[in-house]
Structures are given as C-alpha cells and as structure tokens.
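A short worksheet on the structure shown next.
Only one protein chain is missing; all other protein chains are in place.
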Amino acid sequence: MTDLPTSPYPALLVGLPVMMAILSLFFRPRGKAFLGLIGCLLTAVLAIFAFVEVTQLGTVIHRLGGWEPPLGILLRMDALAAVFIGMTALVGALISLYAWRYFDAQDTSTDGFPLFWPLWLFLWAGLNGLFLSNDLFNLFVTLEVIGISAVALAVLSGKAGALVSGLRYLLAAITGSMSYLFGVALIYGSTGTLDLEMLGQVLEAGPATTFALLVMTLGLMIKMAGFPFHFWLPPAHSNSLAPVSALLSALVVKGAFYILLRLWMEVFGVSLTYAAGQLIGVAGAIAVIWGSWQAFMQTSLKLIVAHSSVAQLGYLLMVFPLLILPSGVSAASADWLSPAWTASVYQVLSHAFAKASFFLSAGIIVMAVGHDRIESLRDLVGHMRMTALAIGLAGVSLIGLPPSGGFMGKWMLLKGIFLSGQWWWAPVVLVGSLLTAGYIFMLLRLAFAPTGEKEPFQPVPKRLEVFALLLAVSSFLIVLPADYLIQFLEGSEVFGSGIETVLKGGAYGNN
Amino acid sequence: MEIYQIYSMTSAVLFVIGMGGVFMSKHFIKKIIATIIMGGGVFLAFVSFAQRDALSFADPVPHALVITGIVVAVASAAFALALARRIFQLTGEESFTNDK
C-alpha cells in the first residue's frame, strides 16, 4: 500500500469542489451560478487528468495532510475508482452545462435556483470522496455528504410534492446510513481495523461478520433503491427539477452500488454464501420485472423514467450471484467472473448517460408543453427533432439494443450468466429488455403520432436540446473504448486481493 | 456478564426498535425520532466495542468515530425536521399518505 505512487489528484478531486462550493456561498445568485459552473468544469477537467494518470501509473494514493493510516486518511484511486470518477466528470459536466441554461430560463422569482450550484458541488465532492475512500468509516461520511446534499437538491423547487418525497428520501437515506454504520461498528469491534484492503485479509467468518454483512448490505440496498426498498426513488426522482433528477438517477444511486460491489468483492469474501448471492440476485430480478412493469403502467413521463431506474438498478444486483464461486472452483478457472463484474460497470456507465439524457429531455418537454403527461410527447418528432432523437437513443441504450452501451452490459451479463451455469437469470434479462422496449416504444409511438388534443410546443433554448442529445449519443460512444476500458479494469489491482478472498469464500462457502 | 456485553445488546435492541419505527410509523416526527433511536443504538455499539482485548484503557478510535457520527446524525435530523415543518406549513400534513 505505502509503496504505491503518490498523487495530488485524489485530494484535489475532493478539495476543489468543496472549496468552490464554499466560495460560491459568499456571492449573489448570478455569481453563485457562474462560480458554480466554473467549479464544475474545473472538477471535470481535473477528473480527466486524474483518470489519465491512473491509466499511466496504475493505482495512485494520497495521504491527507501527510498522516499515515490508521490515524490519517488515505485516498486510493484505482482503475475502478478512476472509471467511476471519469463517468461522474463527463455526465456531471454535461448536466452542469444544461443546468446553467435551464435555470437561466426559469422564472425570475426563483433567481435561477442559485443554491443548486454549491449543493451540486458538495454532492460531487462527496461522490469523488466515496470512490476514493479506502476505509469503511470514510465511506459512511461520504455517503452522508451525498445523501444530505442530494435531498437538498431534490427539494430545491420548494413545492409541497417535492418536499414530501424529499423527506421520504431523507428518512430512507438516514436509515440506510445507520444500518451501514452498525455494520461498521461490528466489523471494527471484531477486527479493530476499518481499512478495506486489510479487512480483506484479516476478516474471519463468524456470526458477527455475517450480521455485519447483512446490515451493511441492507443499508446499501436501501440507499441504491434495490427491491424491496425502492419505494422512495420514483417520487423523489420525478418531483425534482430536471437537472437534479438527472444527477440523482445517473450518479447518486451508483455510489451505494459502488460500495456494495467493493464490499462484496474485497471484504466479505469469507462470509458470502451461495444462498446470499441468490437472494440478492432474486431481489434484482424482481426489481427488473416489477420496475419495468411499473414504468409501463405510468402515464407521466418523469415517473416512467424514474421507475425505469428501479429496473435498471435491478440489473446491477443480478451481478452479485455470479460473483460467488461454488466450492471447489478457483477464481482463476471461473471464466465468468470477469464478464460479470465488468458487465455491471458497463451497465452503470450506460445507465448514467442514458438516464441523464432521458431526464434532461423530459425537462425540455415539460418546459415546452408545461406538463409531463405522456400525451405531451405527441408530434415531438415534428417539432423537436433533437429531443426526440435523444429520447430514442437513450431508450435504445436502456433496452440494450446494439450498438449501445446498454447492449455491451447485457451482452457481458448474459455471457457471465451462461458461463456460470446459472441460466435461470437469462429469461429475466430478456423479459426485462422486452418490457423496457414496451415503454420506450410507447413513448416513441406518441412522438411520431400526429397532434391530437394537446398544448402547443413553446420554443425551448436549442442548447438544452444539444446537451441532452450529447448525453444520449455518449451512451453509444462508450462502446468504442470498451476493449481498452475492460482491459484497464482487469489489468489493474482492483480486487487484487479481493479475488483471493472470494476464492477463500469458495472454500468456506457452504452451498 | 460484562458491562460491554450489556451495552452491545442494548445497542442491538435500540437499533431494531429504531428500524421498526422508521418502517412502521407514518407520522413525520415519529419517523425522525425513530432514526435518532437507530443512531443511538449504533453509537452505543461503537462505544461498547471500545473496550476490547481486556485493555486497561479504552480504544480512542471508536470515540472519534462516534463524535463524527453524532454530528452527522444531528445535522440529518435537523434537516429532516426543517423539511417536516415546511411541509406542515404548506399543506398542513403531518404524516405520509400512501398515495404519495
């Protein structure tokens, strides 16, 4: 750990957005927005530089204030963190540019929601911090930073509906965090360390570890809206302002998933059993079917998109049963591990781009028509080609048709499923795709339909359409570097010790 | 039974009570109080684990963690209360209804 190259980037990735956020608090609304946008763009550029550095040097670390762990805080940026940080940078930058224009076009009485900017920067700092954290408690703190700033963003409009769903969201977030923290306490109690990598080596199977695994997984499932804890997500995501919805669904929920993936792969290898994997997989499968079905039944655009998030997050959970090795199988011979976990990364990436684009497009439509009932889409193709195209492309990526990023994720997921012999997940993936196609094409059908009884389209700033379309196109472009990206992920030390632990889990696993 | 074991068990009980409260009550304030009880349970667990390995002195790390945790929990609770108050001002509602 200590012999890894040191880099200033991890500290800057957290520090810069925090400083810009605090700085912007001292300015008037226009200044806040301006500084906020500058801060966002700088953070994005910084993240790209950091990403490039990791591709060249491999995993880099930073000791905050020069203190050594366990007293000091160590930030670690490995390939997985780099990919998530890079994703946040690209999606975040595009959403920020959209938000700048979007808030500009709002009522003057709102002042253009100036508090969006510092809150979003805090959120970004929290996300970067989460991806870089190397110990369980830091993860808790960053989760809280993310949770509180996310809820504050969700209630920004100040409308009663947003407040109620925001409170529901906040309570779910607190419950999730506390549950997670309880697990941290148990682990610290039994091992005396919080360092992820060290835990992977010293953690032993036992009732305390199993219970910790249980409450931590539970807490993170609540945070990432995994079935059956998805209830808070659709109202919270659909009641917020368009850029906020995009941030919440594209990035925030991914934070909890990131921790869950790291914990299962790196830390809890010893306590994972076949049954545990199947259980979380079933939760994912139900989420896929139920979420897609719910999306199909909605009549408001933003609710469709929000329910679709529940389903798309379900796919992520379906990766976990594949990561647990049956006894007697070594990690080296388990050729499905790599497609399975890289599938989840691709699913995260494509969902981030596609869903952000979808919510931003929904925002454009609400702006143009004044409401978001799905009839508002009628004749969209005739009036707003770019937005129609953005919805089409983002939808295709969500369905998982080639050559989108979503296809890449589904392809590798199915491959992992077949190679592992757990074929029973395959129908879920396919039925989920079909249901997704159902609601996406329901929207597209309306977009092509001639005008019926509906309000006319008001003109909307072109630039908004451009950013939404760019995000949708990106959800396809991420396929191009796939080969490189997957090798980058697999070649790095990500889960270096984790795979070993999983292996150990295989030996303990009492399936 | 040693004292830290009593603490641990109490913490588990508090945690479960809190979690049950969050899921079962509908009233805003009841839910918020339930999360605070959960938090209390978690912090008690940390403190109870500070006495390990029959050390003559308490492990300082959990205390540092608990202080951070309490700060975060208080902030969250305050935020939740502010939201609840605002909702009451706008709509007069004080608990969740199922249709929202």
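All chains are identified by letter, namely A and B, in their written order; residue positions are counted from 1 within each chain.
To be clear about the criterion, a contact is a pair of C-beta atoms (placed from the backbone, for glycine too) under 8 Å apart; a residue touches a chain by one contact, two chains touch by 3 or more.
The criterion applied here is as follows: contacts and distances are computed from a predicted model.
Trainee: Not counting the visible chains, the remaining one has a UniProt entry; which protein name from "NADH-ubiquinone oxidoreductase chain L", "Membrane protein", "Phenylacetate-CoA oxygenase subunit PaaJ" or "Lactate utilization protein B" does it give?
Mentor: When "NADH-ubiquinone oxidoreductase chain L", "Membrane protein", "Phenylacetate-CoA oxygenase subunit PaaJ" or "Lactate utilization protein B" are compared with UniProt, the left-out chain turns out to be "NADH-ubiquinone oxidoreductase chain L".
Trainee: From the touch rule at the top of the page, work out which displayed chains the omitted chain touches.
Mentor: A
Trainee: Considering the complete complex, identify which of A:Thr88, A:Asn239, A:Ser271 or A:Ser433 is in touch with the unshown chain.
Mentor: A:Ser433
Trainee: Give the residue, chosen from A:Ala11, A:Ile38, A:Ala160 or A:Ala482, that touches the chain omitted from the document.
Mentor: A:Ala482
Trainee: Given the contact definition stated above, which residue among A:Gly65, A:Gly328 or A:Pro450 touches the chain not shown here?
Mentor: A:Pro450
Trainee: Contact with the hidden chain only, please: which chain A residues?
Mentor: Interface residues of chain A facing the absent chain: 338-339, 342, 379, 381-382, 385, 389, 396, 399, 401-403, 407-408, 410-412, 414-415, 418-419, 426, 430, 433-434, 437, 441, 444-445, 448-450, 479-480, 482-483, 486-487.
Going forward, only the chains that are shown with their structure count from here on.
Trainee: If you average the CA atoms of chain A and of chain B, how far apart do the two points sit, in angstrom?
Mentor: 26
Trainee: Once bound in the complex, which stretches of chain B touch chain A?
Mentor: 8, 11, 15, 18-19, 22, 28, 31-32, 35, 38-39, 41-42, 45-46, 48-49, 52, 59, 61-62, 65, 68-69, 72-73, 75-77, 79-80, 83-84, 86-87, 90-91, 93, 96, 100
Trainee: Which residues, counting only chain A, touch chain B once they are in their complex?
Mentor: Going through chain A, the ones touching chain B are 70, 137, 140-141, 144, 147-148, 151-152, 155, 158, 160-161, 163-168, 170-171, 173-175, 177-179, 181-182, 184-186, 188-189, 192, 235.
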